[in-house]
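Every protein chain but one is kept in place in this view of the complex.
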Amino acid sequence: MNGLGVPRWCYVPALLGGLFVAVPLLAILVQLDWTALPSLLFSESSLTALWLSLRTTVVATVICVVLGVPMALVLARTQFPGQSLARALVLLPLVVPPVVAGLALLYTFGRRGLLGGTLSVVGIDIAFTTTAVILAQAFVALPFLVISLDGALRTAGARYEGVAATLGARPGTVMFRVTLPMMLPALASGTVLAFARALGEFGATLTFAGSLAGTTRTLPLEIYLQREVDPQAAVALSVLLIVVAVVVIGVSRRWVRAA
Amino acid sequence: MSLEARFSVPSRGLDLDLTLAAGHTLALLGPNGSGKSSVLDALAGLLTPDEGSIALEGRTLWSGGTGEVRDVPVYDRGISLLAQEPLLFGHMSVLGNVAFGPRSRGVADPTAAARHWLDAFGAGQLAARRPGTLSGGQAARVALARALAPEPALLLLDEPLATLDVDVAATIRDTLADVLVGRTAILVTHDLLDVLMLADEVAVMDAGSVVESGATHDVVTSPRSPFAARLFGLNLVHGSVAAGDTLVCDCGEIRGEPSRPLRPGERAFAAFRPASVAVHITAPGGSPRNVLSATVSRLEPQGAMVRVVAGDLAADVTAEAVSQLNLRPGTDVRLVIKAAEVALYPE
Partner (left out) sequence: MVRWLLALCLLCLGATGCSATEQQTLTVFAGSSLQEPFEALAERLETANPGVEVRFHFAGSATLVEQLRQGARADVLAAADEATMARAAEEDLLTATPHVFATNSLVIAVAPGNPRGIRGFSDLTRDDLKVVVCAPIVPCGAATARVEQRAGVGLRPASEELSVTDVLTKVDTGQADAGVVYVSDLGRAEGRVAGVPIPAAVNATNAYPIATTSESPLAASFVALVEGSVGAEVLQRSGFGSPAPGGQDR
């Protein structure tokens, strides 16, 4: 393999980039007061926030998959007028600051929002509920799943689907027996990205859902709040967040490799 | 007629009229970019024409443009398409790949059908393997088995043997020859052996249209397009009949053996093998021979011989002759052909 691979100078920026990401994470661990860690991590408020974060993030991720997979398929495999505009719109939540995303959700689902009035007529009031947290997380996380899957679908092309159709498979069969199994790695990485984004979601949740222990105060909100009085506690909780993310990513990698 | 297709796809430069008798295999020939693969895509339903109609076994699969609009979906056409690459589904076993078609079509025992076709292509022992672990030849066998397993009413093969070793291609070609008997199929190929062993009919495409078609034997012996002549290794000269057995062309006059009596003024072809052409520097004496003036454009190895290409014509001569005559590109030569070696036939 000698003489193949990347040019040697690439290692310098690559190493710098690696350090740029790794050192701040290490700095968190260095800062940490390890003796106080258990009491910080297993305090009632942290556990409540963690449990809420896990529940809402899982539901938000499921929503992202249920809506995002068909979205990616329609974007990548069909042609319709305004398609590139639609593709750009899907990306908007990535560009908009999360706090503004939260305001946008307020103007839509809030009590005085576009749909809020209609919803409250049928007795649905999502203001300050866990549902609002899930909506905020799904809103900011959805583009990650759609982008990964749309990109992978377009790179792979539709040739395998074409073969499957000539063999007599209807579109539904093609989707479930050919497209999705072949896209499993992209789907998994997109799902992990969406999960990670939803887990770390802060601004939109704060603006749209509020912050009440056990109902809307997710782990990132708890971290921000703790920081006001005790930066050490905030650091400890961040470690918890990182551990959860690493475990989820690790497990899903293994699961995809096995499949 | 089993297949009747008349359609145009202006975006791909296609304007096509193609018919194929039930149970026949058609070899679709033509230079690269002449639209052969697009024809297969349109028949399978992966490419929608702008105008025309496609019917298979009396059933209209597609019609559009000015006529009645009809578009049978790809999965309901009963047409299998095997592209140049095997495109096996990597997440299924070999058996799963081959059973995919029968299962999708609702066959009672898809696995049995899959095993039957794997065995037919000598790939039964690969059933449990993953496609990623197969050699090129094995993958080609599996892909052919998969294309045939749903028992398609029309089988479309796009250069299925082109990327394989000669030996592997030869054994798969033998199997295909058996399998294609009595089956309606279209085979895109650049290989003379494929045409001779597998095809009942030949159609030659150029720039999106069929320029020549007919029974394989007729096209092989009396090609009417430069592409077919080149594929079958014949010199082809186009001109008009001067008298009885003489053809006048840009390159001079050629006498030959007419396939039927030809009328003066009639357009006709003269075909002769490069091996029948002798190369001289000056015109030899004696005259039952045709003598054409030409300039050597290049020399190519041709088995034990050297092919002398001069303009549109080719002559196969010995290496000894090349060195004796000191042939180089640019050398002016006289090409000499016995009249008995030249076939004359009408357009």
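Chains here go by letter, A and B, matching the order in which they are written, and residues are numbered from 1 within each.
Just so we're on the same page, a residue touches a chain if its C-beta (ideal position, glycine included) is under 8 Å from a C-beta of that chain, and two chains touch if they have at least 3 such contacts.
For clarity, every value in this text was computed on a predicted model and none was experimentally measured.
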Quiz item: Can you list the shown chains that the hidden chain touches?
Solution: A
Practice problem: Give the residue, chosen from A:V66, A:V95 or A:L212, that touches the chain omitted from the document. | Solution: A:L212
Quiz item: In the full complex, which of A:P38, A:P97 or A:P231 touches the chain missing from this view?
Solution: A:P231
Quiz item: Which positions on subunit A touch the chain that was left off?
Solution: 103, 106-107, 110-113, 127-128, 206-207, 209-213, 216-217, 221, 224-229, 231
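Everything below uses one rule, namely that only the chains that are shown with their structure count from here on.
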Quiz item: Where on subunit B is subunit A touching in the complex?
Solution: 44-46, 73-81, 83, 87, 89-92, 100-101, 104-105, 146-147, 149-150
Exercise. Using the touch rule from the top, collect the residues of subunit A that touch subunit B in their complex.
Key: 159-160, 162-171, 173, 177-178, 181-182, 184
